[in-house]
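Complex shown without one protein chain; remaining protein chains in place.
Here the chain labels run A and B in written order, and each chain numbers its own residues starting at 1.
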Amino acid sequence: MLHNKSFVRKTKSGKITKNVREHYLRDDIYCGVPACKSCDSSAARLSACPSTILILDTNVVLNQIDLIENPAIDDVVVLSIVLQEVRNKNMAVYNRVRALCSNSARKFFVFSNEHHKDTFVQDMAGESKNDRNDRAIRVAAQWYQNHLGGVAKVLLITNDRENKRKAMEMGISAETIETYVKTLGQQDLLDLLVRPPSEDVVMEEVEDLRPSKRKVIYAEHKPMSEITSGLHRGIYHQGKLRVNRYNPFEAYVGSESIGDEIIIYDRTNMNRAFDGDIVAVELLPQEQWQEENSLSLADEEHEEEDVHLVPGSADDAPRTANPGQGSGANADLPSSRPSGRVVGIIKRNWHSYCGSLEPMPMPAGDGGVAHALFVSKDRRIPKIRIQTRQLGNLVSKRIVVTVDSWDRMSRYPSGHYVRTIGEIGDRDTESEVVLIENDIDARPFSSQVLACLPPLPWSVSSEDLANPIRQDLRHIRAFSVDPPGCKDIDDALHCTALPNGNFEVGVHIADVTNFVHPGTPLDDEASQRGTSVYLVERRIDMLPKPLTEDICSLRADVERLAFSVIWEMTPEAEIISTRYTKSIIKSCAALSYIEAQARMDDSRLVDPLTTDLRNMNALAKIMRQRRIERGALTLASAEVKFQIDTETHDPLDIGMYQIREANQMVEEFMLAANVSVAEKILKHFPVCSLLRRHPTPTKEMLEPLLRTAAAVGVNLDVSTSRALADSLDRAVGDDPYFNKLIRILATRCMTQAVYFCSGDLSPPEYHHYGLAAPLYTHFTSPIRRYADVIVHRLLAASLGIYKLPTVFQDAAQLTSIADNLNYRHRNAQMASRSSVELHTLVYFRKRPTDTEARIVKIRSNGFIVFVPKYGIEGPVYLTERSEKGEGEWFMDEQQQQIRKMDGSVTYGVLQKVQIHLEVVEPQPNRPKLQLTLI
Amino acid sequence: MTGLSVGEKLFIQGGIAQDLRTDGRKRLTYRPIYVETGVIPQANGSARVRLGGTDVIASVKAEIGRPSPMQPDKGKVAIYVSCSPTAAPMFEGRGDEELSAELSIALQRCLLGGKSGAGAGIDLSSLVVVEGKVCWDLYIDGLVVSSDGNLLDALGAAVKAALSNTGIPRVQVAADTTGEDQPEVDISDEEFLQFDTSNLPVIVTLTKVGRHYIVDATSEEESQMSSAVSISINRRGHTCGLSKRGGAGLDPSVILDMISVAKHVSEQLMNKLDSEISAAEAIEDDS
Partner (left out) sequence: MEYVSPEGLRIDGRRPMEMRKLHAEMGVVAKADGSAVFVMGNTKVIAAVYGPREVQNRSQQMSDQALVRCEYSMANFSTGDRMRKGKGDRRSTEISLVVRQTMEACILTHLMPRSQIDIYVQVLQADGGTRCACINAATLALADAAIPMRDLVTSCSAGYLNSTPLLDLNYVEDSAGGPDVTVGILPKMDKVTLLQMDSKLPIDTFDNVMQLAIEGCKAVATYIREVLLENTKQLEYHRGV
């Protein structure tokens, strides 16, 4: 079995060390062709009788992964050396190839050539690593050719001219990917090809028509060695570039070396960096640290701001350009925030983007190759040049495009077409775009995942009843309160009056971890998805439907497994004792918020359930009051609710989401349960608990709120959350909506709460600002949030019911899980918002409307309004977009007002205005919502 | 090692006087010498030398360092020897320190020349990468695994073999080496710098027992010595270093006589060693 041959490999690290690794060569590595007589074919993956076997060179895999993923390419042998090289160069591509290799529908076989006794090649003196690996690929190809004899043709696909020549000399058939694809005779495959740089010359010629574009546009990137030494000497700074979502000409690089954010203005300074790239930045001289004075900079470069949903938090809101410098009195002083320019890109964050082609006239001689500019939906991404043979077909479509390169002679990066999603404006297409944009996996669950489900129909078994860890609570009058039509019922409640005058209150949460076991494909999938995603017309589940809607869901009148938190409370809502147990419950009613509210309000009803509801509500009110006294913020959101036509899925009506007492009651007990659980798990697992924190907003973040409030004569105290809560309470204007408006503005100043691993931070940082709670976690929605699944496992382990899964011992992995949850959570929210925006557009397409709006921000040429009724926000222009406001209008930043020069008209912040809402199509297929002043 | 009986002592002394030593050798005959190179793969160069029951390993490790301000145009070399307790229980704990230090200093003296680096067996200026800033530091480690006399000659041979086995990666210095800081260096994985070891001397130790002196004494013979002189001699017959050990005084004329004898013996040893080293290298390349 073991071929005992060891050899020496030398690698380099910062300090020069010689590393020696053993390398065993084997004779039990097989070729993967089922028809092969000499090999063990049990693990064979290729077709039974393949006509041609493809061996791909590394450069082909790295550059043409989109093409390789196309099912037209099959019967591929992936050499381990190729995988290794791809892995070193691009992890994302590596993962995609690996996925192909494990996809049972595709015929990709991994051949460990590096450990095969006949295909391993020794380093030769004076040979570069690359040459050596190319040789290894050729040797493996030759081995296959000899090994298979006449059974199948072996074809080496390489775009490396030298490698191809040498292969031909050795008698191996070799072709470039272009030639191979052409032999397949499928036109659309050609669009997927990434053009080699040599063909780029042809593309440049097209741009030659505009001579101004032919010059060098961007500074050259510094070589890596120079960057490393520059970083070392502190003249460059490394960090991740984040482009302002609302102004793609502005980006930030968080740099640890100077402990501040470096601002990068305009694309020349960004120097071809994309959002998410790791870049090296050089600071500009201080006198060039420009003050960004026009708030409407985005308008200057033919990019425009769209009407969008009201931001729910600071993470969604446009960044204020320079907090702390609002007064304008010292506007001529250089900004205190460092600005810089990108000198090199350390790691690219290129992936594929959704969008559409910029409308352009059809080139003469249709059907040939056309060059087009692709505009991403994500505004942070620059336009991308692509080449296509199907322009006529693509102009009206949403398509996916990948970036390949960005030459310094070219204003825009070049890329290639990957696939078509559908017609622009089509609701299904746009919904899919929303999903892709937010990296949401909406594919059906795989068979491996579904295999983890318990057999259906499922019901509580006698073993469950006999299980000593599980308490039988079926006799308890538990019920659930949820939005109407809710099918994934996570939580149920009960409230029993005790003889001593106290109450026993229980929160029962679906026992998801009874079905989702650590390390199973089901668990991995859920962990990856992180959360269910709620779009207007559909829900993308984290767990398969039978679990979500049936087995776990705490539906009425069926026995279900639960994880319960049970308190004994005094009538003053003081918690006397808390206990946690796995349980079996039988919910007696699945109420909607409206039903629950109606029961409580209807004084004629005195049935036990209604009494429970009223008792709970009384307790909840006390708890809520106490929480507010502690400094919890009652923030407001401008959430809207659609009424959807059940047939066409078109929105019929739209309105603000109404919050009732019943909602608040349920919320209160969920909060209490989460807090209790957080305390329990942290006590047992101080370093590996998953908690949720809400960072205290900094002064800078609250600055726009203070400025706006000051302009309307309200003084807010933001020193503590308590002080802020109080001053928010006092901020009552003469109109009833005023207070809510201020609260909405306050909410959007704050960042979102995030998950974290308790070992990563110190206890004071665990604080949840919004809830004014020192500890918080998520326990109550395990069906739709993976964080809760983790917390369930922690709680079960702290009770000694189950062992803690091994992943909790790995701090790094736990942190990466928390990061993924935050990422997924955030994407899910963005997707929901995008979905609402999309439906808003569909709604107004047929219904131009006049309505009332509030001014929330003043600009030099107009203002931003908020439309409470529809929860949207957008610009209203007082002047033509092309000209600036200076001529006719004057903006007073101090007063937050915009005045007509002759003084006849003044608009101030928070002022009420009447506006007209209408969908316009300035360009074909590009509908957008426009707001105009009446 | 337990003491020898009077009879044994007389037998050894008598044998030497009659030019027929206890193991059958003549006074100026070495035991068979075996060389293996590349025995420590992690090192940049290494060799194992066996001389009868004596078994030593030498390794060369190269690290990037800074030249000393006194000699900005030269690299640095340091030699450390340690004696494993496997060789003798007396080396247990700190028991080897005295002998290890003695051997280290003697090797340094015989192979590396004076403090200024003049007369060193290897060209120290070939170790400089950027003058005054970057150079290679060579650490030569010797380990005595098994000891049966004449450790110094064996170690000298092992160091020579290890150095000729050494390959140092070629380095490129980053383009802009402006000013004060240590420049960044890049290591090439493909090319190696080989040393010219032809000028490296061999060490011949002459051990005086009674009125005669012998080469390559075993530990029994060493226990009977009155004094010993170690002479390092290069290929051209130049004496590169010399150290005398042992208590008894020697007549200066005897020393001169010993040097000329050592010179004669060193030629045979040098040739034998060179052929052993090239044979060992050939075997290593084969495997």
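Going forward, a residue touches a chain if its C-beta (ideal position, glycine included) is under 8 Å from a C-beta of that chain, and two chains touch if they have at least 3 such contacts.
This one's a predicted model, so the numbers in the text were calculated from it and none came from an experiment.
Asks: If the full complex is used, which shown chains touch the chain that is missing here?
Replies: Computed over the complete complex, the missing chain touches A, B.
Asks: Can you work out which residue in B:Val49, B:Ala87 or B:Ala106 touches the chain that's missing from view?
Replies: B:Ala87
Asks: Touch as defined at the start, partner being the missing chain; which of B:Glu36, B:Asp148, B:Asp216 or B:Asp274 qualifies?
Replies: B:Asp148
Asks: Over the whole complex, note the residues of chain A touching the chain we left out.
Replies: 1-2, 4, 6, 15, 17-26, 80, 98, 101-102, 110, 112, 114-115, 519, 803, 806, 809
Asks: Contacts of chain B with the missing chain: which residues?
Replies: Residues 1, 39-43, 46, 52-53, 55, 57, 59, 61, 63, 80, 82, 84-89, 92-94, 139, 141, 143, 145-148, 219 of chain B touch the chain that is not shown.
Please note the rule applied: only the chains that are shown with their structure count from here on.
Asks: With touch defined as at the start, can you tell me which chain A residues reach chain B in the complex?
Replies: Touch list, chain A to chain B: 8, 10-12, 15-20, 123, 125-129, 225-226, 228-229, 232-233.
Asks: For chain B, which residues are in contact with chain A within the complex?
Replies: 41-44, 61-64, 169, 174-176, 181, 183-184, 186-187, 189-191
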